[in-house]
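With one protein chain held back, the other chains of the complex are shown just where they sit.
Per-chain numbering from 1; labels A and B assigned in written order.
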Amino acid sequence: MAAAAESQPVVLTESPAARIVRYLARTPVYLILAFIGVLWLMPTIGLFFTSLIDPSVIGREGWWEILSKPSQATFENYRAIFDNEQITSSIWTTLWISLGGTIIPILVASLAGYAFAWLEFPGRDWLFLVVVGLLVVPIQMALIPIFSLYNDLGLFDTILGLVLFHTAFGLPFAIFLLRNFFIGIPRDLLEAARIDGASELRIFARLILPLGLPAIASLAIFQFLWVWNDLLVALTFARDTQPITVAIFSQLRQFSANIELIAPAAFVSLAIPLVVFFAFQRYFVQGLLAGSVK
Amino acid sequence: MRHRSVVAALVALLAFAAAGCGGGGGGNEGAKGNENVSGNVSVMAIWAGKEQTSFQAVIDGFEEKYPNVSVKYTSGGDNLAPLLSTAVEGGNPPTLAAIGQPGLMADFAKKGAIKPIDNLRDKIVDAFGEAVADAGSVDGTQYAVMYKGANKSTIWYNVSTFEEAGVEPPKTWDELNKDRDTLLAAGITPYSVGVDVGWPITDLFENVYIRTAGPEKYDQLAKHEIPWTDPSVKDALKIMQDVVGKSEYMAGGTDAALQTEMPASVGKVFTDNPDASMAVLGDFAPGVTKTTLEPETGYNVFTFPSIEGSGPSVVGGGDLFVKFKDSPAADAFLEYLTTVEAAEIWAKRGGFSSPHKDLDVSVYPDEITRTVAGSLADAAKENSFRFDLSDLQPSAFGGTPGQGLFKLFSDFVAKPNDIDRITQQMEAAAAKAFK
Partner (left out) sequence: MTVDVQTAEAPSAGPPPVAEKESLWQRYGVAAAFLGPALIFLAVWIVYPTIRTIIRSFYDRDGNSFVGLDNYEKLFTDDTLFTAIRNNFLWILVVPALVTAIGLVFAVLLERVRFSTAFKVAVFMPMAISLFAAGVIWRLMYEKDPDQGTVNAGVGVVKDAISPSGVLSNARPSTDALQGGPKGGLELKTAIRPGEVARLGLTAIRESDVPEDAEQAVVPEALSGGIAGVVWRDFKPGGGTPGKLEQGELGLPGVTVELRNDAGKAIAETKTEPNGTFAFEDVEPGTYRAAIGSDTFRTPYAGVSWLGAGLILPSIMIAYIWVWAGFAMVVIAAGLAAIPRDLLEAARTDGANELQVFRRITIPLLAPVLTVVFITMLIYVLKVFDIVIAIAPGSVQDDANVIALAMWRTSFGGVNDFGLGAAIAVFLFLLVIPILGINIRRFRREV
């Protein structure tokens, strides 16, 4: 209809020369991006090659040496990790903790974000400021009081305890992001829905959530990552229920370089977050809002 | 009449119970009566990887003797001290833990977090001697069993560098300096220094100080009965300049030394393409790096040389087992740690020095360990063993990265000529900590 017609590119009168110029103008962008991309990846590539180096050689020479001696590459470090039962069994635990610690905050924060964006009640903006202000509280501040609390409640060393802690600390940022995002939704949509008599809950579920998908997707990625890679919280509140970070950490010998453990561990641990990233990033699709107005 | 018989019965009952407890608890050598002790014990320490496997073997040996006790070990790795502190604050510490700093032990004792074990003192003295027993006590009350010891009075070297330069392991400090100069002339950097957070340099200081000032002054300094501005301290720092005073003495120069961690500094020596010849570090050095060099042929060790005719002495450390929660099972485990069997299990596997007087050094797997561990046990016997001084200080002064002794000795390496200013700062920090 009208929207479809508008999105047709208008190139009918472009001359071949102009088209070539347009492509040329794009190439530097590609080049620059490619260059930056490679540079950005270098440290990670370096770490990957380091994970392939024999432990007795690590730290003696730069990782790039291995490019000239490919036969010296070894998967020994990775084997050591997979042989370690403490580490492999921790992967499931990590998954549960991360899923819980991602889904719950998203639900809770979406509700709160909508309330701060589009519900009207006195004191709303001040309350919002306070919530955002809580972003400041460093986790260290909560460790000891919550430790005692968990002891009394029997939540110590449980997956639930960890999930709830991560949820709480993920909320300030999540609410901040979602509220600021929801605010960008055109008022007319909400007006129309309210005039039609829809309840707030319905508006929330049918309108806000779908429109807010890009933000929710990016939030999911970060929250998942944050919980998956967390070390401090799990270290404090769990003893036997270990996520992978703790499992690896407890193998770190106090007086050892430990690179032969950290490097492969980083990549083993990387696999699942990357999957999450790929799964969610396709929601960053342009024009999600276009056309839905009608 | 009736009362008396009831009382008598009660007394008899109590006596019975006491005898039963005493019999099943810590009182027996040998395997008898050990089924009476039961319960769960949780243990935490820094040991992970290979060391964890070794300690697990020790636990297995204990569980064989006490089949109704189950011991669970968790590694705290690098983070043990903060973990324990948090656990203590939160009210949920493990039953036992092995910590490396007497200062931390004293903190816990003052807070009432750990329980005294005076009933084990005799056994500890029998097994390890007075000096080692004292290392585990605070103000006269016994709190810890020092099961694993560390000899920090050693210097490691790369054999091929010594051969290339034509030098021999020195017995005196003057010989060491001469060796250093010869190595320099041969184009070989003499020392690999890793300042890390500062503690390797405190170890160097302690080894020098106990030899230049003597064990009595060492004890006085440890208790802050003499100030850090005492001339004896300044003399020791001047001697230290023979190692860290010139950039060319250290691999990579002063800059690199300041940025290198201890394991990396060992790696520079324990390789077939060494950056430097010697590493002034304790007996843990081979255990912190993976090397293709063989002991004795590739790398070797000599004891810290005497300075101006000083007698043999060992500055060392140890892992102190403390008890957070009382139980007969915990006591049984602690007592087990004082036995020769417990020491032997780990000794055979290597990477372990026991201060046990009765341990036969032939059970150690190689000559190097025998030398090092043997000299530790000897010093324990002679009472010329002293615990690492910085570990004896209040942790704010002697055991915290970024401040106190760690930081000031690191500053010393950065500016080795600033002896007066640095000793003043040390004294100021000590005064604050000992208030």
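Basically, a contact is a pair of C-beta atoms (placed from the backbone, for glycine too) under 8 Å apart; a residue touches a chain by one contact, two chains touch by 3 or more.
All figures in this text were calculated on a predicted structure; none of them were measured in a lab.
Only one of B:164, B:235 or B:382 touches the chain withheld from this view, namely B:164. Of the options A:66, A:81 or A:146, the residue whose C-beta touches the omitted chain is A:146. From the options A:66, A:81 or A:112, the residue with contact to the unseen chain in the full assembly is A:112. Residues of chain B in contact with the chain left out of this view: 81-82, 85-86, 89, 104, 107, 110-111, 163-167, 181-182, 184-188, 195-198, 252-253, 255-256, 258-261, 395-396, 399-403, 406-407, 410, 413-414.
Although one chain is not drawn, its touching partners on chain A can still be listed: residues 3, 6-7, 26, 29-30, 32-34, 36-38, 40-44, 46-47, 50, 59-64, 107-109, 111-112, 114-121, 124, 127, 129, 131-138, 140-142, 144-146, 149, 164-165, 167-169, 171-173, 175-177, 180-181, 183-188, 190-191, 194-195, 200, 204, 211, 214-215, 217-218, 221-222, 225, 228-229, 231, 245, 259, 262-263, 265-266, 269-270, 273-274, 277-278, 281, 284-290, 293.
Everything below uses one rule, namely that only the chains that are shown with their structure count from here on.
Centroids built from CA atoms put chain B at 43 Å from chain A. Partner chain A is touched in their complex by these residues of chain B: 46, 48-49, 51, 74-80, 83, 86-87, 89-92, 261-264, 267, 271, 273, 284, 287-292. Note for the complex: chain A touches chain B at residues 55-56, 58-60, 143-144, 147-148, 151, 156, 235-236, 239-240, 249-257, 260.
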